[in-house]
Each structure stands twice: as structure tokens, then as C-alpha cells.
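Here is the structure we will look at, set down as C-alpha cells.
Heads up, one of the protein chains got dropped from this complex, but the rest are sitting where they should.
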Amino acid sequence: MKQPLIVLMTDFGVRDPFVGLMKSVIWTHAPGVPIVDLTHDITPQSVREGAFWLRTSEGWLPPHAVVVAVVDPGVGGPRRALVVESGGRVFVGPDNGLLGFAASKVSARSHAIDLTRLGLGVPSRTFHGRDVFAPVGARLATGRLAPTEVGPRVDDLVASPIPEPEVQGERVKGEIAVVDRFGNLITNIPWPLARATQGRGVLVGGEIVTFGETYSDALPGGLVALENSFGLVEIACRDASARERLALSVGAEVWVIGQDGS
Amino acid sequence: MKQPLIVLMTDFGVRDPFVGLMKSVIWTHAPGVPIVDLTHDITPQSVREGAFWLRTSEGWLPPHAVVVAVVDPGVGGPRRALVVESGGRVFVGPDNGLLGFAASKVSARSHAIDLTRLGLGVPSRTFHGRDVFAPVGARLATGRLAPTEVGPRVDDLVASPIPEPEVQGERVKGEIAVVDRFGNLITNIPWPLARATQGRGVLVGGEIVTFGETYSDALPGGLVALENSFGLVEIACRDASARERLALSVGAEVWVIGQDGS
Partner (left out) sequence: MKQPLIVLMTDFGVRDPFVGLMKSVIWTHAPGVPIVDLTHDITPQSVREGAFWLRTSEGWLPPHAVVVAVVDPGVGGPRRALVVESGGRVFVGPDNGLLGFAASKVSARSHAIDLTRLGLGVPSRTFHGRDVFAPVGARLATGRLAPTEVGPRVDDLVASPIPEPEVQGERVKGEIAVVDRFGNLITNIPWPLARATQGRGVLVGGEIVTFGETYSDALPGGLVALENSFGLVEIACRDASARERLALSVGAEVWVIGQDGS
């Protein structure tokens, strides 16, 4: 039997009671279903960051998880609310690109939520996390509602905003996708793609940072480019913050330089 | 059968292990009972803010929830510890006004916690969240303890400190009750009360902010007064922080101006 479980990801923070209210609604509909807080500290309204972390985390989420993701600058407007079946999991969230990576899989099927059909009433204009996504996610988790029952099948979803790396000759162009708590700069470049260039490192912020295997391959205060725990190129600064050291933030260009150093 | 569930709200933050210790005690007494963290970031010792958020959130908390609320500047002193039955839910917390909104309902019944009767031993002087409210809440959630059994019935509770709006002729005087993560200014004025004035907006921080329906009714960087997801008047700044834009904080006056603009 499938073990019901909900994964939550939002940009609500945990300072205000917004996440607590989502859980209250979830547990009103699905008492005690386990809830994983993936993170609630997505940069406010950054669909791109939310989409990136969700895709990057996906492989470790429990099979059959119902993933409720809310980064929703268009709340209250005409954007659709979605349920996407993808890879054994079910994703619930706004149609703004956040779930695009999941919906673009060959076997994925997406449906738009029809509030009337579900008898959910009129939601508030600004808090669909509580009024739409939480109750729909809860009913899906319990199995009382099937993804195909939430509303009409849709295929014209907003595409994923996650930036993809580009191979340009012997080089790979990518960018800093997110920065973690420790100031490590996480790029959108898969490690195998970077290593395939047979280059010796990356060009970022005007500096060449050589590849290493662990943080300790750099001198204290020095930089290293390594494979992080998600299989991506990450630029780290030993015992310090690479973000501060390079004064860079999300979106900055990162080049994997080729074998000849160009 | 009632599904046991505990809702926690405190001003402890989550940086220190205080909330984790409350949960450890709860799960020692009531293994695995679901716990919702409403928020732990109430401004330290602000009973008023805690009471406001609790009352505002109440309608979405699961029926039969046991709500353990700890904002407790008087801990260790003579203030009583309470269990309040109200509206199908049970509230546990200090007698300092935090639970006043719940206790003031006609059908509510309040009891003072008698530690000796409950065999709880001598609590620490500074952490009744762990030593009193957590174990009492846990026993109430499991049903092993009834609210009427915790101690004597009491009726002379400290009143709620939540500020109430005042109707003054065609105008309504209220205040900023809380500020959320996004810098939205949440007032204590119910939207229907504000609209009943047939006025065109609110006067706040020397500016007149007109009513709108969504954030997008303002120009980028502009202000709008709208109905928020709790049915209250909220002052928001499109794509920015109203708090910063108006340089205002909790307690600042807000006037709903009348139909003639006065």
C-alpha cells in the first residue's frame, strides 16, 4: 500500500503563521499525514529558485509523495492551479513554471484544478496555499481524490524557468543557480558535463577556480570547484563564504573552461 | 473519534532547542501525536501579537485541536496557567490575556492548572513551556486528562489585549496589528466594517491609500488597501514592502476615511 506523505515547499518563511495554517488545513482533511518541510525560505516570489531546488531535490523525495509547492506571485490572477503526475509522485502548485520540469517528462500528465468541481468554495485572493493547494494536496494524499479527478487535462503549461547550461565548443556556460546557507555557489552545471570538457576549472567573477574533490583541496580562504551532493558543480571557499569572497549572487555567469584553458 | 492534534505557538524562535524540547516532552507523554507549528516567531514577550495571530488563525485550526500557546513574560511569577475550552478546541497557556479572546466566548469554560493535582512536580522557574504547558497539552490531546480535571474553574481571566477598531461617525479608527514577512501591514479592521463606511480608502502614515481588490491594483511601488486572506484590511505595496515604504510599525494608527473623504 502506498504510504501517504506530503512534501511542502513555499516562499512563505516560518515567521508568520502561513505555513502553520497550510498544515492545519492539510491535517483537517488528512489527519496526521506526515509532512516534510523541504524549505519555506525560497526567495520570495522566485519561481526560478523554487523550481531549481524542487528539481534538484526530486530524486530524494519519497516515492508516491504528494509535493505541494507554492511560489506564486500571480496568486489571485488568471494563472491556473495544477496537479501534475510525474515519476510516481504528484505535484500540486501554480501554473507559472514551478512544476514545468516535472510536467515535461514524457509520462507526465497534468490537470488544472477546477475548484467548483471539487466543492472548494471561493478562495481568498492572496492565500491559495491555504485555500487551494493544501486541501487539494491533502485529498490527493489520502487517495480520496485522484489526480485525474481534479479538473480538465491540460498540456500547455508554462515552461520551466530553470536555466540550462550551454555547451559552446570546448566550454560550458552556466550560472549560479542558488547560494546555500554557507555561501557555497551552486551552479546549474552537472558535474559530468563539466568534467567532459577535460578542463581544469571554472571562470567565475573574473577568477579561475580549479576543480577539486573536497573542500580541503583549497587552502584556508581559497576557492575550489567541486561536485556537490546533488551532482552539480559548486564553488566553495574553504572555511569561508564563496559568495562573500567573490561578491557574486544568483544569476552570475560561470564558465567551465576547456582543456586549453580558454 | 476525535483525532488528537496539537497546535503550538510560542515566542521561543527555533534557533535554540526550546521548541524541540517541548515536542520531546509532548511525544514522551503522547507518542507521535501530530504537532502543527503555527509559528514560534511571535515578537518576544508580545502577548498582544500572539493573541492577535491566534485569534486570526483560529478558524483554520483543526476542530478538536489542543492549542498550546506560550508567550509568557510572567513565567515563574504568580500568573496562573490555564486550560480554556472554546469552540470545540482546547487552549493551554498562561493567564496574561493570550487566551482571552477564546475565554470570552459565551460557551467557553476555563480552568486553572493545579500542578500538584496533576502530579507534575515543581517546574523550572523559566520554562513552563516544557515543564507545564507541554505535558498538560499532551495529556489533554490523548484524552487521558479532561479539561475539567486540570484544576479549579476560573472566570476572572486577564482580558484580551487585542486592540479593537472603533467606529467614530463615518470613520473607523484602527491600527497596524502585525506586519508580515513581506512587509504587508495587517490592521485590526475587518474588511466589511471598512467597506460599510463607503469610503475610498485609509489614512495611514500621512498618506491616503485607496481600496483595491488585489496587489495589482497598485502601480509598481504603489500602495493599496485590500481585503487580506483573513478578512482584514491590509496595506500592501506592490512589488515592495509597505512597512519600508511608509516607515511604520505595529501600533501605528490607521483611519478608514468616510464617504466624504474626511
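Chains here go by letter, A and B, matching the order in which they are written, and residues are numbered from 1 within each.
Heads up, the rule we're going with is that contacts are C-beta pairs under 8 Å (C-beta built on N, C-alpha and C of every residue); 3 or more make two chains touch, one makes a residue touch a chain.
Note that this is a predicted model, so its numbers are computed, not measured.
Trainee: Using the definition of touch stated at the top, determine which of A:36, A:167 or A:219 touches the missing chain.
Mentor: Checking the options A:36, A:167 or A:219, the one contacting the hidden chain is A:36.
Trainee: Using the definition of touch stated at the top, determine which of B:49, B:131 or B:227 touches the missing chain.
Mentor: Checking the options B:49, B:131 or B:227, the one contacting the hidden chain is B:131.
Trainee: From the listed residues B:13, B:143, B:231 or B:251, report the one that touches the chain absent from this view.
Mentor: Within the whole complex, the residue contacting the unshown chain is B:13.
Trainee: Of the listed residues A:72, A:85, A:131 or A:227, which contacts the missing chain in the full complex?
Mentor: A:227
Trainee: Tell me which stretches of chain B touch the chain missing from the display.
Mentor: 12-21, 23-25, 27-28, 31-32, 44, 76-77, 124-127, 130-131
Trainee: Just checking the interface: what residues of chain A touch the absent partner chain?
Mentor: Considering the whole complex, chain A reaches the absent chain at 3, 5, 7, 9, 14, 34, 36-41, 53, 57, 60-63, 65, 178, 180-182, 213-216, 226-229.
Going forward, only the chains that are shown with their structure count from here on.
Trainee: Calculate how many whole Å lie between the centre of chain A and the centre of chain B, each centre taken as the average of the chain's C-alpha atoms.
Mentor: 32
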